[in-house]
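Sharing a structure here in structure tokens format.
Missing here is one protein chain; the remaining ones are kept as they sit in the complex.
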Amino acid sequence: MKAEDMAAWDWRDLEAVKRLKYRYMRCLDQKDWEGVRSCFTEDAQARYSAGAYAADGRDAIVEFLVRAMDRRSFLTSHRVTQPEIEFQSADRATGVWALDDVVVDLDAGVTIRGAAFYEDAYRKGADGVWRICRTGYLRIYEERFPRASLPGLELTASYWQTGGRSRIEV
Amino acid sequence: MKAEDMAAWDWRDLEAVKRLKYRYMRCLDQKDWEGVRSCFTEDAQARYSAGAYAADGRDAIVEFLVRAMDRRSFLTSHRVTQPEIEFQSADRATGVWALDDVVVDLDAGVTIRGAAFYEDAYRKGADGVWRICRTGYLRIYEERFPRASLPGLELTASYWQTGGRSRIEV
Partner (left out) sequence: MKAEDMAAWDWRDLEAVKRLKYRYMRCLDQKDWEGVRSCFTEDAQARYSAGAYAADGRDAIVEFLVRAMDRRSFLTSHRVTQPEIEFQSADRATGVWALDDVVVDLDAGVTIRGAAFYEDAYRKGADGVWRICRTGYLRIYEERFPRASLPGLELTASYWQTGGRSRIEV
């Protein structure tokens, strides 16, 4: 994409779309479900892992996420980087993002790691707020291993169990 | 760097340079070699790991990357963040980036992880498109381990083998 192709864009809208996605990922990892909810349009659609997991509507998406992740023994780091945003009009945009995620599931005793590429669509409401109206990703890879396979692996801090404090000297 | 030092910069050029790098990394992980190729000037030079791997010219760079990575059993996540871009003129820029990469090599049965800092140079062509004309990185660290050392380690999704779909319940 050439710089001149962005002639009609406003950098503030570009920044607003990026921040929307950043806030979404942060709320997800902090299990702030009201925050997650506020990132979507009411009619938003989600398609994860090429449609293996699908949810239609903001309520269904949040319900899906809560069911999958709302345990304090389920620690997650979802990081999105490398934004390739495009504006189709003053209130429509699409975005491609790289995702790298880590899940520490203490109940199941597994760690899951993976990478994916998100493809999103965004809509700016009459209230001037950008929201996600379509989201989905395709995995590059995903893997898991039993935490017991790594003798001496020790959790030294968690947002909920230690209030985010490390229990050890660094 | 002060904000006032950017007085002559156009945010669209800054965004275009960042997107060039993001597209390059995405095409690399998706093994889209035509996409990779389009990111370089014809005379581009690459120097990886302080010159341990060198390639001169777009053709040589793409050939090097294809030879190293064009197997569907070679799954990669290359993530660049923390851009420090500088414009030397209207059509010349340099950039420092952090890289974190993961390679899952199923044939060799190893996982490779590492971090590095990229130093790039970019040139804007007569067609208005920014391209990489020089790239290279210096490793902070790089390590590998045999995947068999982690009993129960299981690949649950891959872009090529499962079409990006997870085979398991998350």
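Letters A and B mark the chains as written, and numbering starts fresh at 1 in each.
Operating definition for what follows: contacts are C-beta pairs under 8 Å (C-beta built on N, C-alpha and C of every residue); 3 or more make two chains touch, one makes a residue touch a chain.
Here the structure is a predicted model, which means the values were calculated and not measured.
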{"item": "Contact partner of the left-out chain, one of A:L75, A:V96, A:A115 or A:I132", "value": "A:L75"}
{"item": "Contact set of subunit B toward the excluded chain (per top definition)", "value": "1-4, 6-7, 9, 11, 14, 49-53, 68, 81-84, 96, 98, 100, 103, 112-117, 137-146, 149-150"}
{"item": "Contact footprint on subunit A, counting only the chain that is left out", "value": "10-13, 15-16, 19, 21-23, 25-26, 29-30, 75-77, 79-81, 100, 102, 104, 127-130, 150-159, 162-166, 168, 170"}
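Just so we're on the same page, only the chains that are shown with their structure count from here on.
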{"item": "For subunit A paired with subunit B, centre-to-centre distance based on mean C-alpha positions, whole Å", "value": "22"}
